[in-house]
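This is the structure, below, for whatever I ask next.
A single protein chain has been omitted from the complex, and every remaining protein chain is retained in its original position.
Coming up: chain A.
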Amino acid sequence: MVRISKEAMPSLVKILSDILVCPLSKHPLRYCEQSNSLISDSIGVSFPIKNGIPCLVPRDGKILEEEDASKPDNDTNLSTVNEENQQRSA
């Protein structure tokens, strides 16, 4: 069996779809080539890849800015949650 270990990225993407999920929501992750990071769309957090090693500790994740957050309904969900919180605190 011949495997080319140098091609880190394609294998990473494959393993990503096979095995890795978001550590918090357990939903699939998406690889973003532009920022070289793994993005969890379900909670709007990006996890960096340093030197070919994905860092999936929740503390390493960055919350994405609103314009990056993919789906508009995420925002509405968030705002309803906020409203609920406000109601609770009121």
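The rule we apply is simple: a residue touches a chain if its C-beta (ideal position, glycine included) is under 8 Å from a C-beta of that chain, and two chains touch if they have at least 3 such contacts; residues count from 1.
By definition in this document, contacts and distances are computed from a predicted model.
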Among "Methyltransferase type 11 domain-containing protein", "mRNA decay factor PAT1 domain-containing protein", "VPS9 domain-containing protein" or "Ras-related protein Rab-37", UniProt-listed name of the chain not shown: "Methyltransferase type 11 domain-containing protein"
Touching residues on chain A - with respect to the absent chain: 1-3, 5, 11-12, 15, 18-24, 26, 29, 50-60
